[in-house]
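Here's the structure we're looking at; comments come further down.
Apart from one protein chain that is not included, each protein chain of the complex appears where it belongs.
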């Protein structure tokens, strides 16, 4: 899986998000590869992007572990689903959740048929989260996020241990790695170390040419 | 102003939100009244509703006081604006903010030309918030929210004092009242006590016939 | 282990906390039993109680996962240690932490030689937390806290599964159960189901005669 988190980058809201989506669709088509490709925009752009997405899956960057009710300003899982989202990122280091809330959110996602990517800052936390049975765990050492120093090169043991420990305990859970991933080599290296894919952000969201960048990253999966 | 907060009610997401918007547009047209009418849906429904809104203004239920950047799962003011929102509710009792964050959010809203409604639990807090110079302050005693016991009937002094203290200090700020508002009489009473409008939620969001309910509430303004 | 959380109960601060400590010391002595007995008072009472404690161990109700520095209003682990605390409760349902913060706090506790009791709302979360290697896990279904309906009677499967799953994965971790524990029978039942002890609060903190109540509870361990 190639998962692209658009965060709150100026270049990646509204029409900017649409352009990145179109670049991703085109890159998927041209390379002919059939990897799951996720784009996680601002909540507000989920509806618009879901309308236009073909192969790309639109995810939310977070959701609150709530049932419908009186929750002003919260992100209702049912609303995400109805707007067309196929899944959700949970517990990103910029939006941490209690372990109880992660469990609740995973259970709600399962009922609504939303795919879950739960973030973990290190292999031990990744292993703990694997017990909560998400679909994906994304291991992202927070100290490398946004640095351009790739976790797969700078901390190969983080990737190896996360993959080993999660798979030993719960082989159904897929492992993504993130933090500093910015080119084809970083992707290749992550896959060699056993990861099932990557989660990245600024390398695409702030790319001058998102199409070329996404195409390059997809080629890392070949 | 008649402001309707759809919160996270099941009846009021996606197509449900569209129906409430259409009911509001029809009620505005039929009554011929020209009061500002606000609907605040889930973030995810802002784009869809903004596309369809004519006279009704679509607001966000909250936004984070941030500039564009690396903020996963946050609600970026620029994204709200680009999706078509005309304003934002801040500091609702179900989504409280620090006073520093309220100030930052009001300043960002002003730059983006978004109208602000800041909630306050009592007249003293309302007066304090008036110094931060929002467009509207909505006074909502939290103990009455969702009860159907109207603040304008049960606690007229709360309305009177909020209006008096806010206007004395900062006459440009308009005062809404909320909590338990559910019919024409509640609206009339609020206006008699000096309020500039009402903020309500379940009375419309869970109404069997949103059109009849909104029409009744608008008639309270005649 | 018998762990008593004094929370923020009026009867259990300052001199009230000292009385409960003295009752516990006396009960331990009279029964002659040598079980680890923990009292977790308000932060502010830790120093006073630690000065007076003999067999009883004084714990903090929480600590922040921080190293010394500029953290106004935070609870510094080093300060807890220096004041005489022997351990700390983490992630109580009334003071939830992110999974990353639980991991950090456990690691800091280990360096400072503080014993950790990490709370979990159900057996799945308990198992996940066992991977973070705390000394104790206290399983407390939040819906039973403060009800007087004992988890060991009302939800024996919660106790059995928590014990089984934690011990299977990490046999070094001891399992406490909590929520509604209020008498000798509740304790006996918890131990029969495999627990290593109990965590309780109001049954002692609000007892008319803390000495009699603690003695009764200790006798559940015989």
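Residue numbering begins at 1 within each chain, and the chains themselves are lettered A, B and C in the order written.
What we mean here is this: a residue touches a chain if its C-beta (ideal position, glycine included) is under 8 Å from a C-beta of that chain, and two chains touch if they have at least 3 such contacts.
In this text, all values refer to a predicted model and were calculated from it rather than measured experimentally.
Across the whole complex, the hidden chain's contacts among the shown chains comprise B, C. Within the whole complex, the absent chain has one touching residue among C:24, C:89, C:163 or C:187, and that is C:89.
If you put the hidden chain back, the residue from C:35, C:76, C:112 or C:154 that touches it is C:76. Listed by residue number, the positions of chain B touching the unshown chain are 91, 93, 96-103, 120-122, 124-125, 127-129, 131-132.
In the full complex, the hidden chain is touched by chain C at residues 5, 7-10, 13-15, 42-48, 61-62, 66, 68-76, 78-80, 82-83, 89, 92-95, 145-146, 201-202.
By definition in this document, only the chains that are shown with their structure count from here on.
As for how the two copies chain A and chain C face one another, over half of their interface residue numbers coincide. Of all chains present, the one whose mean CA position sits nearest the global mean of protein CA atoms is A. Chain centres here are Cα means. That of chain A falls 34 Å from that of chain B. One finds 44 Å separating the Cα centroids of chain B and chain C. Measuring from the averaged C-alpha position of chain A to that of chain C gives a distance of 37 Å.
Within chain B, not a single residue touches two or more of the remaining chains.
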